[in-house]
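All protein chains of the complex are present and in place, except for one that has been dropped.
The letters A, B and C name the chains in turn, as written, and every chain counts its residues from 1.
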Amino acid sequence: MNAVIARLVLKRLGIMLLSLLIVAFAVFFATELLPGDVAQILLGQAATPEAVAGLRTAMHLDEPAFLRFLHWLFGLMSGDLGRSYANDREVADLISGRLANSLELAFVTTLFSVPIALTLGITSAMFRGSFYDRMVSVFTVTVISIPEFMVATLAVIIFAVYLRWLPALSVASEVHGIGELLRIYAMPVITLAFVVSAQMIRMTRAAVIDTLNTAYVEMALLKGASRRRIVLRHALPNALGPIVNAMALSLSYLLGGVIIVETIFNYPGVAKLMVDAVSTRDLPLIQSCAMIFCVSYLLLILIADVVAIMANPRLRNQ
Amino acid sequence: MSHETVTNWTRRDDALVEDAIRRGATRRDLLRLLMASGIGIAAGGTIVGRATRAFADTPKSGGSITAAGWSSSTADTLDPAKASLSTDYVRCCAFYNRLTFLDEGGTVQMELAESIETTDAKTWKVTLRPGVVFHDGKKLTTDDVIFSLARHKDESVGSKVNAMAKQMAEFKKVDDRVMEIELSAPNADLPIILALHHFMILADGTKDFTTANGTGAFKCDVFEPGVRSVGVKNENYWKDKLPYLDSFEFIAISDEPARVNALLSGDIALAATVNPRSIRRLETIDGVQLSKTTSGNYTDLNVRLDMDPGDKAGFVEGMKYLINREVIQRSVMRDLAVIANDQPVSPNDRYHNKELKAREYDPEKAKSLFQKAGLFGTSIPIVASEAAGSSIDMATVVQQAGQEIGMPFDVQRVPSDGYWSNYWLKAPVHFGNINPRPTPDILFSLLYASDAPWNESHYKSEKFDKMLVEARGSLDEAKRKSIYDEMQVMIANEAGTIIPVWISNVDALSSKLKGLRPNPLGGMMGYAFAEHVWLAS
Amino acid sequence: MTSTARRSPRFGFAVNAVGVIGASIILFWILVAVFAPWISPYPVGKIVDFDYYGPISSDFWLGTDYLGRDMFSRILMGARYTVGISLASVTIACFVGVTLGMIAAVVGGWFDAVLSRFLDALNSIPALMFGLVVVAAVGSSLTVLILTIATLYAPGSYRFARALAVNVNAMDFVTVARARGEGIIYTIREEILPNIVGPVLADFGLRFVFIVLLLSGLSFLGLGVQPPDADWGALVRENIGGLSFGAPAVVFPSIAIASLTISVNMLIDNLPRRIRDRSE
C-alpha cells in the first residue's frame, strides 16, 4: 500500500515539476516585461552611460533574454538562486530569513485557524438550518466582506493603541519565551485567520452536509448511532478529501498574499521582500520569490491530494 | 514613494550640486548662498507643542529607542557610495563620519578633518583629527581617507558621486595625519563636496558591507536590508559625551497609519513624516510631540511647452489661474504648507521675490484663456501618482475647478513604481516633486536653464540663460537680487511649471525623546538624530 | 448537486424570505449604481467642506472624507464602479472558466490535462505580481482592470466547473447525446450547463465578493478606478486614517461593502433548492 502511495506521490510530483517549468517560463518573461532598466535604476541619477554599460555587461543584461532564462533555470536546478542585483548578496541568504518568518507566521495561523474552521464548519453542518448554523454563516460572510487592511488597522488601534495589550509591530527578531511569541503573533494571526478561515468553514460545512445525505449515514443512524458519532465517525472521514483541498487553497494564500499584513505589522516576510524586489527591479529576487510562491502552492495541492487519497481506501489500494 | 517629497537630500541632489559645482561657481558665492538658505530654512523649522520644553532639559545618557522611517528596501546598503534612501543616510550618519559636515545653519563644519586649507583652490591640505579610531580599534590614518575618496572614481563601485569624485585627480599622503588632494581644476568648494553623505570615511580596504566599520557614534550590531538595523553605543567615540543613547534600532514602516499607531502604542519613539491628517489626532494625545520643518520642497504641475496642449498660447496661463492654491493649502495640505507663486525659490530664501504675488484663483479668466488657446472643451489628461506627493489630490482639485467652468480634465493615476523614469518630464501634463536646493543658482540651472537636465516644462529662453550666468559671476548682492527677482518673474509667467504651495515635513516623536532639532537637510534632524537625541527619565 | 440548478417558476418554490431580502438589497444597489449621477447631491470631486473627516450633518448625510468631499455622493458614485466592475469581471471570469471547464470535462484527454496544468500554474502566480506586470506592460484602464481581475479568477472558476461537469458528463443522457452524434457545443450548452448552473451561480457569488475586496487592493497598485471617482474599497482605504476616531468616511463605505457582499451571499445560500420527494 505504501508502495502505491509512493507511486502516486511520484506521479503527482512529476506533474508538479511540469507545472513549475511552465511557471518558471511565465515568471521569467513576465518580469522581463517590467519597465525600467535595472542598471539605470541601480545607479540612479548619477549613472553615466559608460557606468551603465559596464554594469549591464557585469550583470549579463546584454545577453538575449532566452539565454538568461536558461542560465537562471540551470541555476535553479543546481540550487543557485543567483545574486541580488540591488545589494550584491546571495538571493538564497536574503530569502532564507524572510521565508522562515513567513513560514512561521503561516504555521501559527494554520495552527490557529484550521481547528476553529473545522469545528465551526462541522458543528454548523451538524445543526444544519438551526439558529447556530445561520449565525455561523452570517459570521463567515461578514468576515469575508471586511477588507483585510481594515481588520488589521482596527486590531492595532484597539489592542495596541488603546488597550496597550499587544505590540503594534510584530518584529519576530527578538522573541523571548512563548508568551512573547504569542503577544507578537497575536494580531497578524487574528487578521489572517479572519481572511482564510471563512472559506474553509464554508467548504467544510458543504462537504460534511454532502456526506450526511448518503445511505451509509442513514444506516449508521438506523444502527442507533448518536448524531455526534454519525458526523465524526461516518461523515467526516469521507468529507476529508474536499475539506483538505479547500484548506490547501486557503492556506496557499498565507505566503504570497499576506503583503498587507506584513506591511501594517511591519513583519519581515517574503511577500514584502518581493514587493521591494519589484520596485528595485531586482529580477533574480523577484523570480525566486515568485517561484517560492508557486512551489508552496503546488506543494499544498500535492499534500491535499495525498491526504485525500489516504482518506479514501478506494483510491488508496487500487 | 510619496515620501520623496520630504527627503531633503536624495540621489537627485547629488547630481545637482555636482552640476552647480561643475559650472564652477566661486567658493564665496556658494558658501554664502548655502548659509543664507540654511539660515532661512532653520528659521522655518520649529518644534511645536510640548516639545519646546525639550531645549531646557540637560542631556542624559542611557536608554535605547526604536525609530521608524517611511521606506526601506532590499536595496538598503551600508556602502556610503551607494546610499540613496533616507534609511541609508540615517545609518551612514550613525556609523561613519565625514571629513566635514553641514550644521543646522547649513554652514560647513570640520568633522574628521581638523583643517582643510588651500592657497590656489587646486591643491588642498587636509589635516586629520588626532586619536580617532575605527570600531575595530584601528587608528584613523590618511590611508583610510585616500581609500574612501578614491574608490568613488572606480566605475565598478557604482558610486552615486562618481562624476564628482573624478575631479580629485590625485591624493598625496604626507604622513598619517596630513594629506593632499590635487584637483584637476581649481574648485573652491571641496569642503562642501566632502560634506556629502557619500563621502563618509571607511577603513582602508573595506570591501564587505554586510556590516559597517566606521568611526561613527554607533557600532553596527544588526543590519538586515529592508528589515532593520541596530546600532550600539561606540564607547570610545571621539566626540565628547556623545552619543547619549546606549543603542538605537531603525526600521521603516511604509504604511502611515501603522507608523503613527506604532508611535502611539509606544513601539517606536520617533515616526518620521506623518500625514497632515494625523496631526489633529496626535496633538490631542499626551506624550507625543511634533517637529515641523518648512523647507523648499514642493509638488508642481508641469505643462510641457514643446507639445500639445502646452504649446497653445494661453493654456499654461489658464492653468495657473485655474489652480486653487487656497484649497490645496487648506484641504490637501491641511495648512502644513505655504502658498507659492509658481517659481522655485522658497520664501525662506533671501532671494525670494516678495513682490511676485501668487495668482488668485480665477476660473473665468482661465476659461477665456482656454478659449483663446482654442482648447476649451477638449479633455486634457493629467498624469498624477503617489510618487509625487499629494499630486493625486491636487489633480482632483484642478479637475473639479475645470468641471465647474466646463473644462474637462482626465486625471490618470499611474503607479508610483517607475513613475520618475516613465512619466516625469515625459507626459505633456504631469506632476513632479522637487526637493529643496540651497541656492537659486542651483535650482535654476537644474530646472529652468535651456540645457537643464530636469527642465520639467521644457522652458527655453536665451535671456534667462544669460541672466543665470551673469548672476552667478556677479558678487554685487543688490544686482544679484534684482536679477534673481526678474528671473523668478520670468519663470512664474513664462515657464510651464505651476507651483501651488511649499510643503512642510512633520516628524512625530515621543515627548520622552529630547534633543531633536529641525535641520535644513531634512526630517529626523537631517538623518543625524541618533547621535544627538537622549531619553528623558 | 444538479438539483440546485432548478429555478423553474413552474414549481411554486417555497419563497425564502432571507433570499428575497438579499435580492432586494442587491437590486437596490444596482438601482443606485444606475441613477447615482442624478441622486448624488454634490459632484464626487468637489471639496465642499474645509474640515476633513467631517461628521454626519444635514448638509453631508454621511459626513465628509479626508479632503472634505461629500461621502454620500462618493458612495453613491462608488456603487457604479464597485457593482459594475465586480459584475463585469466576475461574469467574464466565470464565463471563460465555466466554458473551458465544461469543454475540458467533455473532451478530456490531453486537452484536459494540458489546460488544467496550465491554469494551475497561472493560479499559482501571485496576484500582486500579476497586477504589477499588467500595469507595467499595458498601463491601466477600466478595461484592463476588468480583464486582469477576470484572468485572476478564471482558473478557480475553471477548477470548480470542471469538477461539476465531469460528474454530469458521466450521466446517461450525455451518453445518449454522444451516441446520437451531437457535437461538443450542443453537449455543453444543452446537456451539461443546465445541470451545473446552480452551483456555478453559488461560486459566482463568492467570487463576486472577493473581487469587490480585491478592487481596493488593485487601486493601490495604480490599477483601478481613476480619481476623483473611487470604488468602495478604495474609499475605505483612502480614509483609513479616520478609523481611529471612527470617522463616517471610513465606516460607511465598509458598511456598503458588507451590505452588498452579505446580501449576495444571502441570495446564493437561499437559491431555491429542490427537496426530493422522500416517499420512496
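We adopt the following convention: a contact is a pair of C-beta atoms (placed from the backbone, for glycine too) under 8 Å apart; a residue touches a chain by one contact, two chains touch by 3 or more.
The criterion applied here is as follows: contacts and distances are computed from a predicted model.
Novice: The complex lacks one chain in this depiction; which UniProt name from "Putative, Na(+) H(+) antiporter subunit C", "NADH dehydrogenase subunit M", "ABC transporter ATP-binding protein" or "Heme exporter protein B" does that chain carry?
Specialist: In UniProt, the chain that is not shown appears as "ABC transporter ATP-binding protein".
Novice: Shown chains touched by the missing chain?
Specialist: Missing chain, whole complex, touching shown chains: A, C.
Novice: Among A:8, A:154 or A:225, single out the residue that touches the unshown chain.
Specialist: Of all options in A:8, A:154 or A:225, contact with the hidden chain holds for A:225.
Novice: On subunit C, where is the contact patch with the chain that was removed from view?
Specialist: Touch with the absent chain occurs at residues 2-3, 5-6, 8, 10-14, 171-173, 175-176, 178-182, 190-191, 194-195, 274-280.
Novice: Since one chain isn't shown, list which residues of subunit A touch it in the complete complex.
Specialist: Those residues of subunit A that touch the unshown chain are 214-216, 218-226, 229, 233-234, 237-238, 311-314, 317.
The working rule: only the chains that are shown with their structure count from here on.
Novice: Looking at CA centres, what chain is most distant from subunit A?
Specialist: Greatest centre separation from subunit A goes to chain B.
Novice: Distance between subunit A and subunit C based on Cα centroids, please, to the nearest Å.
Specialist: The mean C-alpha positions of subunit A and subunit C differ by 23 Å.
Novice: Counting in whole Å, what is the centre-to-centre distance of subunit A and subunit B, each centre being its mean C-alpha position?
Specialist: 40
Novice: Quick one: which residues in subunit C touch 2 or more of the other chains?
Specialist: Residues 132, 136, 240, 243-244 of subunit C touch two or more partner chains.
Novice: Where in subunit B do residues touch two or more other chains at once?
Specialist: In subunit B, residues 257, 261, 417-418 touch at least two other chains, as defined above.
Novice: Quick one: which bits of subunit C touch subunit A in the complex? Just the residue numbers, please.
Specialist: It comes out as residues 117-118, 120-130, 132-133, 136-137, 206, 209-210, 212-213, 216-217, 233, 236-237, 240, 243-244, 250, 254, 257-258, 260-262, 265-266, 269.
Novice: If we count contacts the way the header does, which residues on subunit A are in touch with subunit B in the complex?
Specialist: Residues in contact with subunit B: 34-36, 40-46, 48, 50-51, 54-55, 58, 84, 86-87, 89, 94, 97-98, 153, 156-157, 160-161, 164, 167-169, 171, 173, 263-266, 268, 272-273, 276-280, 282, 285.
Novice: Under the touch definition given earlier, write down the residues of subunit A that touch subunit C in their complex.
Specialist: Those in contact with subunit C are residues 15, 18-20, 22-23, 26-27, 30-31, 33-35, 137-138, 141-142, 144-150, 153-154, 157, 161, 202, 252, 256-257, 259-260, 271, 274-275, 278, 286, 290, 293-294, 297-298, 301.
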